[in-house]
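For subunit A:
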Amino acid sequence: MSGHWTSWMPLLVLASSLVTALIIFTLPENRHITRGLLNLTGAVIKIVLVVVMVIGVERGMEFELRYTILPGVDFILRADGMAMFFAGLSSVLWLFTTLYAIGYLENSPNRSRFFGFFSLCVTATMGIALAGNLFTFLLFYELLTLSTWPLVTHRGTEKALKAGRTYLIYTLTGGAVLLGGVLWLYGLVGDVEFQEGGLLRHTPEALHGQLSLVFAVLIAGLAVKAAMVPVHGWLPVAMVAPAPVSALLHAVAVVKAGAFGIVRVVYDLYGIEFAASLNLLMPLGIAAAITVLYGSLRALAQSELKRRLAYSTISQVSYIALGISLFGPVGTIGALVHLLHQGFMKITLFFCAGNYAETLGVHRIDELDGAGRRMPLTSAAFTLGAFGMIGAPPLAGFISKWFLGTGAIAAHMHWALWVLIASSILNACYFLPIVHRLWFRPQRGDWPAEQTLSDRFETSGWLLWPAVATGLCIIGAGLFAGLPFSPLSWAQLVASREYLQ
Partner candidate 1 sequence: MMVTGLIALPLLAALLSLLPRQHPLWAPMQTLLLVALNLLTLALWRQVGAQGDALIELPLGAGTHWLLQADGAAMTLALLTCWVGTATLVHSGLRRSPGVPDAFWPLAWLLLAVLNLVWLGTDLLTLYIGVEVLGLVAVAMMTLSGKPEALAAALRYLFATLLGSMAYLVGAGLLFAEYGTLSLPALAEVASANAATGTGFALMLAGLALKAAVFPLHGWLPAAHANALLPVSVLHSALVVKASVFVMMRHWLTLAPPFSDSALPLVMASLGTLAILWGSVLALRQTRLKLLVAWSTVAQTGYLLLAFPLLLADDPLLRQLAYQGLIYQMLAHGLAKAALFMVAGHLITATGSDRISQLTGTSRHLPLTLLTLGLAGISLMGMPPSAGFAAKWLMASSALGSGAIVWMVVLIAGGLLSAAYILKLLREAFREGPERDVFEHPPRLQKMSAFLLSLLTLLLGLSTLPVLSLLIGGAV
Partner candidate 2 sequence: MSVTDVWMIAGGGLMLIGLTGFLFARHLLRRLLAFNITGSGALLMVLALSGNDRGLAPALLVLTGMLVALGATALGLFLLRLWQQQSGHTDLPPPPDPDLDP
């Protein structure tokens, strides 16, 4: 551990939410304002730190902290392009979700416990982003499992406890499989750090057979959190959690941790070219394609809004894996940029779903008729999210799908293009009817459980503005994709470093 300030930056990023978590745990239940301020201070400090590191990384600075945690195994936190990609997403969305959660949980019990674990969960996510080797990644990956469980079971009802149990059975088993893979890999080649281009390509040819198997084990472990078919079962069940938790789970923390893990393993551990030479990308692509289509089909059949969104997540997150399997820089850009875009779009949709539930008591899709007039801003944000998901220009989702599609053509994988087209049609099939109900259908009788949460706006400002803000980000990420530091240009920067030739 050197004394230089740059080596402390990654640790400070973690500390900004870890310390928040620890203080909040000890805070008495009724100190709402202190808790809110602590949460927001932590979130803002984190964003500032991340911005400093993003600028530093762009200029080629190194932020790294390491020490030996076990014989032959280092604990490494390092800010590279890929890390900042995920860290940026998490820190920004954490701020929005915190704001939203403060409003959402007003007057509900156990808030200290909730926000404590909430901050812990973000700490784990940041750790996953900054992990510099597979061991450190695993450490935070498991911490994420443990810190999200209290959030899923937060309500303490029989249904919530059952969902928590299902969640743990899936994620702990996934974690155990991942641990097996990590142990195997360390046994074969020792402690290999994440590095652009991947370091495993230097291993002797004799090990390549085993490395392919290790790859399968690692991906199998990561696929659980990424909710890839057939290990996706926990995600729709976990919908019972409070809306901000669902938002966090779907957009940033859990599914993204799985997807980001796959990205790390393919690009920075094996290296995309080495993975391609071992013929590992095709099976991944097929699994992703199946998940994309299956998730969309199941989403069609759901009558509950949150459940439809959950199946949509299953489908959308696998775009990332699909993009990875399209060997070529364009596909990579598509995969990476979708990691961010999907986060913004999905979090908007979940915020809106939470707003409908809190303000109108609406949970089912057929109850949404005419909600656009009652809640215009929320419905506008929802519409942005929905169109983004379908891939309509000039929204963020269009950029993702454009690069994924051209990537598929560039990689001569035309079937992947057809998967994308089919999935987009399905997206339209399950999102457009909702939009239609919101805006073009008359309201049917009274809302199931309407509450007046604000005199001036359609709902409480805490709930409304985060949704509007993330909705605007969807437009911004699409319109200003060409500007420096936009998700797209950052994805291009990272992708350009991943390919050697």
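Keep in mind how these were chosen: all candidates are chains of the complex that A comes from, given by their letters.
Throughout what follows, a residue touches a chain if its C-beta (ideal position, glycine included) is under 8 Å from a C-beta of that chain, and two chains touch if they have at least 3 such contacts; residues count from 1.
Predicted model, so just to flag it, every value in this text is computed and none were measured.
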In-complex contact of subunit A, chosen from 1 or 2: 1
List of subunit A residues in touch with candidate 1 within their complex: 25-26, 68-71, 73, 75, 109-110, 112-113, 138-139, 142-143, 146, 149-150, 153, 155-157, 161, 164-165, 168, 172-173, 175-176, 179-180, 183-184, 186-187
